[in-house]
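With one protein chain removed, the remaining protein chains of the complex are shown where they sit.
Chain naming follows the written order as A, B and C, and within any one chain the residues start at number 1.
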């Protein structure tokens, strides 16, 4: 087998050194009833070409976003990723390294993490960021748990805005359910986020608001922050599209205390939903309650600058049941992809990219809003918006797919609730003019 | 522009340091009449995504070999290349290094070349090999020039076997034409190579025989070597498919003095014909007449083993007009691909791969030979063979292409001569059973 | 795995170095932060000029700089290539981090994961446009369930710890639906990985530690004693097998029986499943839930910390409580169950957005198919053999923590360093100079100065022999009294020992622009 370096002769010599007659002797602690005879009922080993053929066949059975006019967002965004990014993250030294627990021989990963943390802090307008969570949704859930911890457990209510991505709300609900955290959630509806302030009271540990929200609406966080702070609650600002933060005021500027979100849009592909990368940033004063790894600057024995994982007394491997989270493996390589892409973009590139996204979305909104049976829901948006159709959105999306257009995400698909025609649509810089006209044409046909 | 690090401010500061007012001042040596105003009439810079879209569009306009039943050989062979190969050759340290002229910081490239040379020597049965030529055909041409040099220019006749790949014969003819080398060539026909011995005489500097030849026939080199040596001529053995050498006796074993060939089949893809990698090996005593770079073992100042480019007094950069060849840049990275693939294969893997090639070719030959209007030309073959059709091969190949089968190479395509129905066909380990039956079925239809 | 917080405030190393003007040394390139190499307004991307549409951002447009540095593409490339060379990696040498299973990462899997039908598919596309991706998930599930002999698997967990959460949530779901809401105590051996107690608490359980016996296994008397204290609050046990000492829990079936009898469930931490694949099926041991670290056992690359994937197999008792979404096969193809209704009505809910880490599914399935049933079994045996070979080859100069053979990793304690002034940490740093990544140190906690060595099946005998040679050399050197050598180590690494104490005391977690910006001297 190509991955196994030992030859039969090696094995024999090694068994002799170990002092056992046969490999079975090393499995003698296994209770007899659980010892397997022979091979498991699965196919035997295959050549590279065979395995590749199998997967190529399955790959061809899905419609790649790049092969059609494509308009899905709702938490995962298709952007152009420079070839440099994928090249660098495949370098052996990054790809096949473990968590940088031995800093003397892990400075590559560590310095990249330090740069990542800084970029995330700058983008969100926060003081500090951690070295990533699994994804935006788990970051959101952990932020709520953290807020309750910050309140020393005395306040156990979390208010979720109606525009929070339903998957984020669900993941938060799941984690909170076993921790006696009372999650105040009231259905996913557009144009309602401002009203969360009505639900903030002295029992509230945090209020969770996404902007742009799942409908694409840009939410004014400042009044919510004000009300939250008045009740000593934390404002947790959420985003699912990091590129949006280049176009709109940072959550930090608007008073957020914790900012969590999905970083996938920068550097990481769609990947059918994973791996993605959860971003987690907060105010300096909250840092010791933050979950996850953080990298910090220090010096080595020769006084040279270097980086290490630090503040590990928050973490499971040191604090065990008192840890701020159970997270261990995070999204390391996706952080690197994010950081490399962000470095390539720089201020100028990221802003221009954001502008192009916005323009394409505006063009698409104009194209679609003119069609009979389509109502544009949003007053404001960045690169995604919602339309309300005169029939179930799922049907429309299926009909569009038949015409070779991947037209967006029906809200009902996310909520599992009734399909009242809400369709979430996203355009990015990857859409060309003909994509947009193709969508308009197809939708017209479907709706007529 | 994304590839240019200088900012306008940098440029201004640097011009000041240089002491000129404007960049134009640095181009003042250019005669006025040749100074361009403004921009050349070509499009301006484009984004990665735009460039990628352009090429993706063109890529889709060709039929990739992997997407259809595919049977072309005739000098370029489709084999499965392990993912490890392409990964390693893209490592910055290999990809973006120059020729290893500074050995202290080029040991990676140098040691890999040393391993390459050894592998080539083993495969060909020769004592030594160089660090590559452009491709098999130029290696062949250079071998003839070398043979004339070995004969101190006193013998200027080179006899080419009729089974030599017509492109190789042509490239040899081109180089020889200006050097007063008399190339004895008599048309490309099957089953005639044994007769070259009739053309070897005391004026003969070398005889050039390919095995397996362009028809796929395996040629007995030993009697030719004997006759050549009797006339103090050198036998230059040629191959176009390195995998074949794992299945048949090495040219060295059969008495060849110089062995040249194409290495592409191992580690390097089809690439529409290039880059490929010319292999060049010879007997120890001829080494100082060999063209191209060679890498040799030595020690460093601390006595540690290391590698350097050596015997450079044969080369253009030292010997200028007295060099053994003008070659400078060769096929470095393709050598590395060859070496990595060869290392992965090892004796066991290469032999098995060869056996699978042979089996598929046998199966295909059997499948096709049974069809009306098809005559199998070969008595022996490895992974390619020739059939004679009852009509022009070009027509048949075009008709097959319409049916989605890339059925091989018409001999006339190579020679530019009349199309008398010879069709060169190759099967490798990449063909699966259904490819072979698809070919049979399509050919039956075309010929009926 | 990692030292249990032994922040080091290192001593200055006096090395006899010739300074260079550039700060670089040969191939070792001095590398600043991107923020320090920035040329503002530079960028490493070209994008078309926006046309200038009227904004629909409302009053929320960002004004002013974000503060990101500007680098061209060549500068970016060079920056990260240079950084990479300061890392150790599996592709460079032996990486014997116990419990972490640093095995070879085939590049075939990287290629496959990037096929457009997997990498460029949106999770929320219409289901008929993503059949191939769903089929991968279905096939992967089949392989995992078969290898484990378990009836269900939840693919979504994003890593091992997330898988633990999944399993413990399922247990809680089952307990709650059975009205057993008082069952909140979870037994956890003291040798457990930190994620186990952390997870239990994150699910609202309390942790009750059980000690190890002198053979490195669960102390069965103590375990029985725990149960005899009363079982009505017992939710279950979290047990790693092979355990974190690298030993098979030979009483495991009895443990499972007892915990079941006590009304609890058996969560098995499957981080060490690589010692069992193809030879032992967890389903045959009475396990109710077990996560599988695809990034360990099935070789998806660690990537400097992640991403991973922690599919969690579930028993009949728990499967109805599995999280959403999951893939089902229908008459017309594959479909997703995404909401807690209908057949998923008892699901404990959703753990994350979308369907888990597809990028790991493809890699792991490719890895399993490449090995096949025969290769997977052989890999397991080779991993165990390699560990035992290392243990046997070092046991005369180092001190194995427990007697007898081990499974996939060999555990040593620091008794052999007694009176040498060399500590486990120093020993580890000296290994760096010898060209190796240190083993896991100070874990598991049940052993003093633990050194946990997991060579994996990817090491050849030749590499192991060289590794053993270095380890013996160091052990002898330590005993010979050459403590200075160890205290100074590493001297050949890109950095000498780093001051972790300072890092934690005055955390600097991001770059900030220098307060004042005097013209930087050239």
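The criterion applied here is as follows: a residue touches a chain if its C-beta (ideal position, glycine included) is under 8 Å from a C-beta of that chain, and two chains touch if they have at least 3 such contacts.
Everything numeric here is computed off the predicted structure, so don't read it as measured data.
Engineer: In the complete complex, the chain left out here touches which of the visible ones?
Structural biologist: A, B, C
Engineer: Using the touch definition up top, pick the residue from B:103, B:255 or B:392 that touches the left-out chain.
Structural biologist: For the chain that is not drawn, the touching residue is B:103.
Engineer: Touch as defined at the start, partner being the missing chain; which of C:370, C:420 or C:440 qualifies?
Structural biologist: Candidates C:370, C:420 or C:440; residue touching the omitted chain: C:370.
Engineer: So one chain is hidden, and I want to know which residue out of C:25, C:51, C:142 or C:415 touches that hidden chain in the complete assembly.
Structural biologist: C:25
Engineer: Identify the residues of subunit C touching the omitted chain, counting contacts across the whole complex.
Structural biologist: Touching the missing chain: residues 16, 18, 20-30, 37, 39, 46, 72-75, 77-78, 81-82, 85-93, 104, 106-107, 370, 432-436, 458, 460-463, 465-467, 469-470, 473-474, 485, 490-494, 522.
Engineer: For subunit A, which residues lie in contact with the unshown chain of the complex?
Structural biologist: 1-5, 7, 9-10, 45-48, 50, 82-84, 86-87, 92, 105
Note that only the chains that are shown with their structure count from here on.
Engineer: Using mean CA coordinates as chain centres, what's the subunit A-subunit B distance in Å?
Structural biologist: Inter-chain centre distance comes to 47 Å.
Engineer: Could you work out how far the Cα centre of subunit B sits from that of subunit C, in whole Å?
Structural biologist: Averaging C-alpha atoms per chain gives centres 46 Å apart.
Engineer: Nearest whole angstrom, what separates the Cα centre of subunit A from the Cα centre of subunit C?
Structural biologist: The separation of the two C-alpha centroids amounts to 19 Å.
Engineer: Listing for subunit B: what residues touch at least two other chains?
Structural biologist: Within subunit B, residues 2, 47-48, 82-83, 87, 92 contact more than one other chain.
Engineer: Going by the touch rule set out above, which residues of subunit C reach two or more other chains?
Structural biologist: In subunit C, the residues touching two or more other chains are 40-45, 47-48, 71, 73, 77, 81, 106, 108, 110-111.
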